[in-house]
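A single protein chain has been removed from this complex, and every other one stays in its place.
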Amino acid sequence: MTTLLKVEGLTKRYFGLTAVDDVSYEVEAGTVVGLIGPNGSGKSTSIDCISGFQPADAGRWSLAGVDLTGLAPHRIARAGLTRSFQTVRAYDELTLLENLCVAAQENDGIGWLQALLRGKPLRRADAEAEARGRDLLATVGLADYAGAPAAILSYGQRKLLAIAASMMARPKLVVLDEPVAGVNPTMVKRIEAVIRKLNGEGVTLLIVEHNVDFIMSLCSRVIVLDAGAKIADGPPSLIRSDSRVLAAYLGKARAAELDAEHG
Amino acid sequence: MDPSFLAQLLLNGIVIGVIYALIAMGLSLIFGVLEIVNFAHGEFYMLGAMLAYFLTAHWGFSYWPIIVIVTVVALALGYVLYEGLLLSLHGEGFERSILLTLGLSMVLQNGAVFLFTTTPKMMETSLSYSNIVVGDLRLPVARVFALGLGLFAFTALYLILHRTRIGKAMRGVAQNRDAALMVGIDPRAVSRLAVAIGIGLSGLAGAALAPVYAVHPLMGFSFVFKAFAIIIIGGLGNVSGAAIAAVMLGILESLAGGFLPLALVDALAFVSMIAVLLLRPQGLFGRGVRV
Partner (left out) sequence: MKALRIAAVVAGLVALFAIPQMTRNEYVLALGVSFAAMSVIAGGLNLVYGYVGLLSFAQVGFFGIGGYTAALLVVDRGWSLWAGVVAGGGLATLVGLVIGYSSLRLSRHAFAIVSLSFALLCMIVARDWVELTRGAMGIPGLPTPVMNLPWGLSWRLVRPADFYYLLMGVAALSHGLIYLVVTSRLGRAMRAIKLNEPLAQSQGINPLAYKLLAIALSALLAGIVGGLFVFYLTIVDPSIFDFYYTETTLIMVIIGGPGSFWGVLASSAVLTALPDMLRFTTDLRMVLYGIVLIAAMIVFPGGFGGWLHRRRVARWRRPRPGAPTNTPSITP
């Protein structure tokens, strides 16, 4: 198993509050890893840092051996780390297919001049992107709406589109920020199926979520943050009964109760 | 070099700086609380001056009643501006607010030109010809009053922002909008007051300066762009930074005017702004420094 993402000593402070406190972890290629923790534990902040949207105060991170520390978000994306957002983002005025083609365009090796001259290389790249886009739309079940403006999609559908978009540039690692937050149970199942399918095709995923059941059923490894620090890191079975994790979510008294019950 | 010449320049600079500050502080307050750049800000300065002129020329009011009337009218206009126009923006889109206020300034400015023509009018009050003389320094009384009004306005604004509940709410919104909303601050009331105060300051400045300079429909035009430069120099959204930057600019312009060809003085504000942007982009005092 090769290490794909390596995060070391990530730290982020906001006005005297330490949101991410010396967090280190690794994600192995081909796996689905979950990142959970109670509210305010720093999950999304740490994602913002490694994807370049927030400057980190300390720490380093690399993807497939390439150091990404301190790079601008678009450079990190081009290096193969894509992400989705908690506030689901899409280009409302563009069609679904256009949404996906945009996601592919900076990564197909076509420069500005070639784009303007509209020669064969461009046409080939565009055709490939379109084919891949339609493919992904089919995977997430939105093929019927390929030509519709993204504005018409429901909340859950937008999340599916975002997942599809994050796949377009053949990333090495996809980071999903709360992919099933605020989504009804049927849609949760759908998104879970999509993620399994993508992982089956060899995509590595890091998923930040509140829905602990979702993470436990999907991920081979779970990392738990609390108040900015990493408190647990292992397979779901171990995490489920880890007393520190229970304490973080349920409070110390209740966790001690449960501990006593389970012996 | 004649020290009293220097002192005179300094004094003039402070006076004009205080007036700049009145205009810039209002602009900064509005930007800090609403994230709106009020293009029409200069027009309210012009309207204040115009109103002051008419009150004198046609109804013979004297200085202090004019100041009070114009300030009250300006506060009311600010209220109307917010409730009537700015509210319908729903806080959306910085660009829309610029264009909307630009449209407003086009209407007010050109409307004034159409109604009153561009001929400058001189306001004659009882103060017009008297000077205060201290040693070698001469200061027209009207300017001294303007200075005094400016300082009074600063103090009043400071007290409002630091001692009243809604004033503190304003500072809260300017520093961190989301946090302020979360603790239950009513954005509409705060915004409304901020706009009213901002426009009020502008109108007050107009009335205070009407006896000093000529009054004409385009007078707001040049002031407002300098005010923009000032709020960038002081730090976007930082009201006291704007005030300090304004006074500094006033002094700088006055000193430069004494030694350099007058022509280059106008460019100073913009050149300073570009320098600040290149060297210290967050402004001399940064954003969100306590007012």
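Just so it is clear, A and B label the chains in written order, and each chain counts residues from 1 on its own.
Keep in mind that, in the parts below, contacts are C-beta pairs under 8 Å (C-beta built on N, C-alpha and C of every residue); 3 or more make two chains touch, one makes a residue touch a chain.
Just so it is clear, the structure is predicted and the values come from calculations on it, not from any experiment.
Within the set A:K6, A:R60 or A:R89, the residue that contacts the chain not displayed is A:R89. Only one residue from A:A29, A:A115 or A:L258 touches the chain missing from this view: A:A115. Where chain B meets the missing chain, the touching residues are 35, 37, 85, 88-89, 93-100, 102-111, 113-114, 225, 228-229, 232, 236, 261, 263-264, 266-267, 269-271, 273-274, 277-278, 281-282. For chain A, the residues touching the chain absent from view are 51-53, 72-74, 77-78, 82-83, 85, 89-94, 98, 101-103, 105-107, 110, 112, 115-116, 118, 122, 126, 141, 144-145, 148-149, 151-152, 154-157, 165-166, 168-169, 184, 186-187, 189-190.
Rule of thumb we're sticking to: only the chains that are shown with their structure count from here on.
Averaged C-alpha coordinates give centres for chain A and chain B that are 48 Å from one another.
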